[in-house]
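Yeah, one chain of the complex is gone here, protein chain that is, but the others are all in their spots.
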Amino acid sequence: MERTQARHEALDLDESDLLRMYRAMLLARRVDERSWILNRQGKAAFVISCQGQEAAQVGAAYNMRPGYDYVYPYYRDAAITLFLGQSARDQFLSLLGKKEDPNSGGRQMPGHFSSRKLNIVTASAPVGVQYPQAVGSALAFKMRGEDGVVLVSGGEGSTSQGDWHEAMNFAGLHDLPVIFLVQNNAYAISIPEKLEVAGSIASRAAGYGFPGHAVDGNDVLAVYETAKEAFERARRGEGPTLIEARTYRLTAHSSDDDDRRYREREEIEEWRQKDPILRFEKYLAEVEVLDEEKREEIDAEIKAEVAEASDYAESAPYADPEEVLERVYAEV
Amino acid sequence: MATKTLLQAIHDGLAEEMRADETVMVMGEDVGRAGGVFRVTQGLQEEFGPERALDTPLAESLIAGSAIGLSVNGMRPVAEIQFADFIPPAFDQIVSEAARFYYRSNGAWNVPITIRAPYGVVPGGALYHSQSVEAYFCNTPGLKVVAPTFPADAKGMLKSAIRDPNPVLFFEHKRTYRMIKEEVPDDDYTVPLGEARIHREGTDITVCAYGLVLYTALQVAQRFSEEHGIEVEIVEPRTLYPLDKETILNSARKTGKFLVISEANLTGSVSGEIAAVVAHEAFEWLDAPVMRLGAPDVPAAAFARPMMDFFVPGEERIEAAMLELARY
Partner (left out) sequence: MARAVTMPQLGESVTEGTIARWLKSEGDEIEKDEPLCEVDTDKVSTELPSPLAGRIEKLLISEGTTVDVGTEIALVAEEADSSADGGAPPRESMAAEGPTEEFPAAGTGAQPAGNEEKQRVVARARGGGNGHAEIPTAEELRLTRSSPVVRKLAAEHGVDISEISGTGIGGRVTKKDIEGYIEEREAAPEAPPRPERAAPERERVPVYEGDRVVDLTSIRRAIADRMSQSKREAPHAWTMVEADVTGLVALRERVKQEFAEREGVKLTYLPFIVKAAVESLKEHPILNSVWDGDRIVLRRRINIGIAVDLEDSLIVPVIRDADDYGIVGLARRIDEVVRKARGRQLSPDDLTGGTFTVNNPGSLGSVVSTPIINYPQAAILSAEAVVKRPVVIDDAIAIRSMMNLEISFDHRILDGGKALHFLNAVKRRLESYTAESAVG
């Protein structure tokens, strides 16, 4: 292959950037896989997956300054929070509802991320409520004249909510430093995109007066590139960007969902061939950042980390039952 | 100290807080250039600029939701819902979001927002400019719901609400905006949230009320004292959630006769909760059944004046209820 400049080089990414991206994506995948095992063993009551969406998440989050920019993740965004600094232990502590769960101390379902330190704003279950909140946080940056950016994430189903449109409108009105990352994974539980989305999501941004991009969500560098532009635009005070990352949900909606009732196995198999991790591995091999030995070494490290984290969480204590009564109100 | 209306007192409270703390801002429909449909925020945009006195789009969920986002990023927004009747689109953001941030994040994210909402029956207001919606929110741990009636309280409690680290829903009875006047201190003072107020000491019966009906009950109580020698103790919860149970119970235990009056639909109302607390925790002191007076269980006040008057517990009904209890 004749290459004058690799794609990542054009994006000012070096080898270590690529390996950080790769590690984050692989860690998210391995944590997710282990979560299903714990669920099928009866140890984890509920799993909600990020599998298939790691590239969209890491590609966007890679532009963030953790602890400075704000992120409003949705429940599939494990790869974002892992990249920003949550650990595999954190994920399993949350999965098993243990006292040390950094998201909620065992109060919320897994996938409802939160970290004050990392500016991961506590997430909810009702779909779409994060958008108005995100534009509010973006307005605060703008009012203070700071260059902070807010990344708000959701699935394509959330764009049907009024909150999404209200927030898009408000962001456009005030040129807010916010990036709407819509991970269009083709299904809102059982509802396929064709029954969810009229027209195109990306093109809706135009109606609100700011750019909207549809991007291959399984190509981490493509997502990174689009998000990079969006983050820069936001930091320059030029306003919001909508990114529709087109991807695919490789698992059922959750551990309580049986997706055989609404989609063909062949369709999933087809998308497995487009698995963003395999795709990125292929690229890394092409640019000679990752050979098979190195890949195995990284995978072994990550698997060990995941195993340790899972064991730790399993033996970690629950919060005292009376904790349920605590922290309803912040002290004056 | 000057005599101020409820409206002026709330305005002053906002302006003073905005002067004292640059993170404080007001936002909502028509609050900026117009100064609010009731003129509560008049002059704030001139003084503090279009961002800190922010005209928002006509989208209540956005108003509440963006206030949350502002608050978790360093601001102290005071959001106005133009009429309490318009709050339902923001219900999710208030009840499921603002009220739960702190709890669901195990204490990591608190939401210091104040949401002001004019409520209550007003002539011409009809079904959608009249409602008393407080009960919907008084079933929401994590939220503070306040409804001061008098100007000095309103100003002091508004300051407390703005400074409070939790979401506070601040209800203002719109019919009393210019009706109720009193001396309001000019200096910076606060009135704590969560504390009921005894307006009038009495030994014969307790009336617990808020809003316009409180104002009416106070006038009836004065007359009762002069004409019948009946001494009515009047308690204003001021904060509807969480309730100041001790003050309410102390009064109930003192007089043994307890009447709750509010303008809300009776079933499922805040007065139902107050009555339950008294019936349970003051039982041994009671000398009469706990009584309640409220609006009938129909959707809201009507546009036509006679129907509107019929809906609201007016002076005559308040007086009759108080007399019935006194004579029990």
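Quick notes on this structure:
When the chains are written out, they are named A and B in that same order, and each has its own residue count from 1.
Please note the rule applied: contacts are C-beta pairs under 8 Å (C-beta built on N, C-alpha and C of every residue); 3 or more make two chains touch, one makes a residue touch a chain.
A quick note: this is a predicted structure, and the numbers were derived from the prediction, not measured.
Judged over the whole assembly, touch between the missing chain and the shown ones holds for B. Along subunit B, the points of touch with the absent chain fall at residues 256, 283-288, 327-328.
To be clear about the criterion, only the chains that are shown with their structure count from here on.
Against subunit B, the residues of subunit A that register as touching in their complex are 70, 101, 103-105, 107-108, 112, 114-116, 121-122, 124, 126, 129, 131-144, 148, 150, 162-163, 166-167, 169-170, 173, 326-332. Of all residues in subunit B, those touching subunit A in their complex are 25, 51-52, 56-57, 59, 61-62, 64-75, 77, 89, 92-93, 96-97, 100-110, 112, 141-142, 144, 163-166.
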